[in-house]
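Here the complex is missing a single protein chain, while all its other protein chains stay put.
In order of appearance the chains are A, B and C, and numbering begins at 1 in each one.
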Amino acid sequence: MIRVGIIGATGYAGAELVKLLHDHPEVQLSFLCSNSYSSQKFSDIYPHFKYRIDQVLIDTESALSEMRNIDVLFTALPHGTSFPFAKEALKNNVKFIDLGADFRLHDGDTFEAWYQVRHEAREFLSKSVYGLPELHKEAIKNTDILANPGCYTTASILALYPALKEKLIDPQSIIIDAKSGVTGAGRKADISLLLTECSESIKAYSIGSHRHTPEIEQELSLAAGKSIALTFTPHLIPMQRGILATCYGTISPSYMDFIENSASSYGYQDSYEQLLQRIYELYYDFYKDAAFVRVRDDVLETRFVKDTNYCDISIRIDSRTHRLIITSALDNLVKGASGQAIQNMNIMFGLDEKIGLEG
Amino acid sequence: MIRVGIIGATGYAGAELVKLLHDHPEVQLSFLCSNSYSSQKFSDIYPHFKYRIDQVLIDTESALSEMRNIDVLFTALPHGTSFPFAKEALKNNVKFIDLGADFRLHDGDTFEAWYQVRHEAREFLSKSVYGLPELHKEAIKNTDILANPGCYTTASILALYPALKEKLIDPQSIIIDAKSGVTGAGRKADISLLLTECSESIKAYSIGSHRHTPEIEQELSLAAGKSIALTFTPHLIPMQRGILATCYGTISPSYMDFIENSASSYGYQDSYEQLLQRIYELYYDFYKDAAFVRVRDDVLETRFVKDTNYCDISIRIDSRTHRLIITSALDNLVKGASGQAIQNMNIMFGLDEKIGLEG
Amino acid sequence: MIRVGIIGATGYAGAELVKLLHDHPEVQLSFLCSNSYSSQKFSDIYPHFKYRIDQVLIDTESALSEMRNIDVLFTALPHGTSFPFAKEALKNNVKFIDLGADFRLHDGDTFEAWYQVRHEAREFLSKSVYGLPELHKEAIKNTDILANPGCYTTASILALYPALKEKLIDPQSIIIDAKSGVTGAGRKADISLLLTECSESIKAYSIGSHRHTPEIEQELSLAAGKSIALTFTPHLIPMQRGILATCYGTISPSYMDFIENSASSYGYQDSYEQLLQRIYELYYDFYKDAAFVRVRDDVLETRFVKDTNYCDISIRIDSRTHRLIITSALDNLVKGASGQAIQNMNIMFGLDEKIGLEG
Partner (left out) sequence: MIRVGIIGATGYAGAELVKLLHDHPEVQLSFLCSNSYSSQKFSDIYPHFKYRIDQVLIDTESALSEMRNIDVLFTALPHGTSFPFAKEALKNNVKFIDLGADFRLHDGDTFEAWYQVRHEAREFLSKSVYGLPELHKEAIKNTDILANPGCYTTASILALYPALKEKLIDPQSIIIDAKSGVTGAGRKADISLLLTECSESIKAYSIGSHRHTPEIEQELSLAAGKSIALTFTPHLIPMQRGILATCYGTISPSYMDFIENSASSYGYQDSYEQLLQRIYELYYDFYKDAAFVRVRDDVLETRFVKDTNYCDISIRIDSRTHRLIITSALDNLVKGASGQAIQNMNIMFGLDEKIGLEG
């Protein structure tokens, strides 16, 4: 059994992690830590779990003193606050998985520029692995410190990575218009998140400045083979869970040449259909070993991935404007946070990556 | 008093029209027509209005025979079904306002290509006016046949028109990512619109093929001074009312030159802020006489325009990618349908365009 | 023009009051007071009203000093906090309308027992009028100090008053099971009111102990002609606005005798139908002059009264258990708070009670 400690167990991502790990057949929950609610039961905060997860929450100090008795530590904390836990975990040979942003960007200066806090554990940045299993599975297997990707980020990267890698689209043309349910904003007493304020309304926010942007660019630059900048616009949607990313990119000249050549024989419509077919094949192939990516040709809805670890991807071409439009959908608390963290844990411990994430 | 007849009075747009016109001080509701519910009271279908609008709904045949007794006819019908009403109205010197799509595209072939039905009143296309008062007020004053714009369309055009007119953005770079509440899909017994199916979910639909696209292009081509094609992607959002359009365009070379020149003196950040300020001034100026456009610099939310005839517009620059991002918000049943139709009626009859649309 | 001051202008009831009074043709908003947001514009807190209600909010001290320049003061405050405003208003011959609970109970001890705060203006209790126009219109006309009823209360009393007055039901048998949207809980940063916590869920709360209970009992005791106690259970419903009260009472012996006698001639079913018909006539008659009560025989839904000042009432008999089941529906922010307060103001100032409350 893997002995697990969780810091930040009562936020939405933390609680989802507790729920999923409680049912994980290879895991024992050694401690759940929450400074806000320490010495209360987990089921006092989340009464769903009464008689099921009545474990008492401990405070940070106690958690740090328990470090020797666990195999892996998860942190689900606001950015800039996981550093001491990372240090203590690694000192004790405990694997460390951070659901927050602190180790996602390989470059400490970029972190500090976007998050406006000092990075207090730069020594770990070079060994920290960005935990997107579809891209970095080998590295994940061998790391002790894992940065679990953001929710918007996972949806965006999985949608666009193959297209960039295959040079289907112009890397300077990328626009990601993403929509998220309100759990993405966290569990906090904020008037703007009241049902009265945010049901029956939508808004765009952090236009041109959302902190998931550099993370998406970091990974997609790997795909493109060069540094890229893109536009990312998040939106708040009146529902609890789910992210839909609508991703736009202009079809690259070489593929437009294909269209032009093909069109002379088959007409434009058929040529675009052939191109779409070809792109689908590239995507199917790219994700053929991915346990939790479903490339599909029907219309995505976020409810189809709710409470699952799937990221669904669908592809369309706007032939009138020569753009590829890729939509991706996931549950921000599962594939966008806790489910993916467990998938990573499974890989780090040599287990089947699907354990605890199906059904 | 203006004597009004309404065909299609029990759909969502039709009912909103009834509600607003009932309170309009210069209007008398001569007849309400609904084939589905004829001989029932309007308040049987919309019990909100019991004791207030208990008028009995009449059928199409009766409506046609009443044509001599009204001054203006509104139709709120599925596309391809308003033609006979238009003919009968104009024959009787009754002004005609269509909330549907039948007279919005000036080109009959384009209509038939996108809607896949025959246009049976092409003779009116040349005299029909596209009823966006912010662009065509003079023509609206003098027409007898008015095509009221679509909901997505109004939000998109109002957001982008000034930017294109001022050549702020590259006309080939436009992407409109729009989000709508479910009243946009109409009042019909469709499983996909059940609360259980569409609450707690979002989806993109009609990617690259939505019928509002040619309408947006028609009007924005006027702004650009040449024919343009753009990408338009609609999304269904789990709320009743409201549209948010997030519009993207690449800043044009001349304005990028301005940035480069200015940056050498003031730095990039200040230069972008100056540019944004300048764009705001252009927008304020463009809409200075528009009664129902609010150019604003805060974050838009669709609830801020709910139950009003306003279209709110906000502007941002993504300086990292040189894109202008303009968001616009409106209530799809008011400024996106019935409110705008009444605004048009007011103009056509020489009234203050705000009558019946405030409060 | 009636010059109006509002204390507590940014809570949900206060803001609805501002909105409605802004459109009231006989009212001038002299000041809007909010300690939390003083010196900001009203439209900064409620951006819906940008360019429409940009009035700057003042603080309490300024409000008190403005008392001589107004004709009526509204307070929309937490219980136990309106006393100084009442005193200052009356001292200045300003009419005083309290949307809170401080002057609703005629008995100061009862107030203190239920609200657990000292009543600091007992001298006004005897002259304060309970502002339910359907019951106390004459007294409302002549008072300077008016206690506007609670939301649950209005729905409950209007549903049951005629039944008790006509001795249709046993006064000891009354159970009120009421359901409210979340605006009823006020605008406050409380985790339990987040969309994530309260959408897709319902709960009963304050079972047997809700503070609206003595208010309902006070007024229904008037109807019964003796002091009564009843069971009142409120529920929180995942929607913004609306209250539905489902009210149960056992048919009284005299009416059961009617049934038994009638049944021997007409059978039970017909007899119960006759009884229901008779009860409807009593209700129609009781409310024949009430501008905002709609007695109706169809199924009530709270959406049918949304954004209106109506209270809808529908009556059923459960013939198997000899119970009368009366449902009532209203908008908790309108007829349950601000609309009713304006109706009261209209009456106090000799205006038509419907002014500003239609359309």
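Definition applied: a contact is a pair of C-beta atoms (placed from the backbone, for glycine too) under 8 Å apart; a residue touches a chain by one contact, two chains touch by 3 or more.
All values reported here derive from a predicted model rather than from experimental measurement.
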{"item": "Touching the absent chain when the full complex is considered, from C:3, C:122, C:137 or C:235", "value": "C:235"}
{"item": "Option from C:56, C:117 or C:325 whose C-beta touches the chain left out", "value": "C:325"}
{"item": "Option touching the unshown chain, where B:75, B:156 or B:183 are the choices", "value": "B:183"}
{"item": "Chain not shown: contacting residue from C:200, C:285 or C:352", "value": "C:200"}
{"item": "Contact footprint on chain A, counting only the chain that is left out", "value": "23, 47-48, 50-51, 200, 294, 296, 298, 301, 303-308, 358-359"}
{"item": "Residues of chain B in contact with the chain not shown", "value": "12, 182-183, 187-191, 193-196, 198-200, 238, 240"}
{"item": "Contact footprint on chain C, counting only the chain that is left out", "value": "172, 175, 177, 179, 181, 197, 199-205, 207-208, 213, 229-231, 233, 235, 237-242, 244, 246, 248, 299-303, 306, 316-321, 323, 325, 327"}
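Criterion: only the chains that are shown with their structure count from here on.
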{"item": "Same or different residue numbers at the chain A/chain C copy interface, by half rule", "value": "same"}
{"item": "Chain centre separation in whole Å, for chain C relative to chain B (CA means)", "value": "38"}
{"item": "Interchain centroid distance [CA atoms averaged], chain A/chain C, Å", "value": "48"}
{"item": "Sequence positions of chain B contacting 2 or more other chains", "value": "200, 301, 303, 306"}
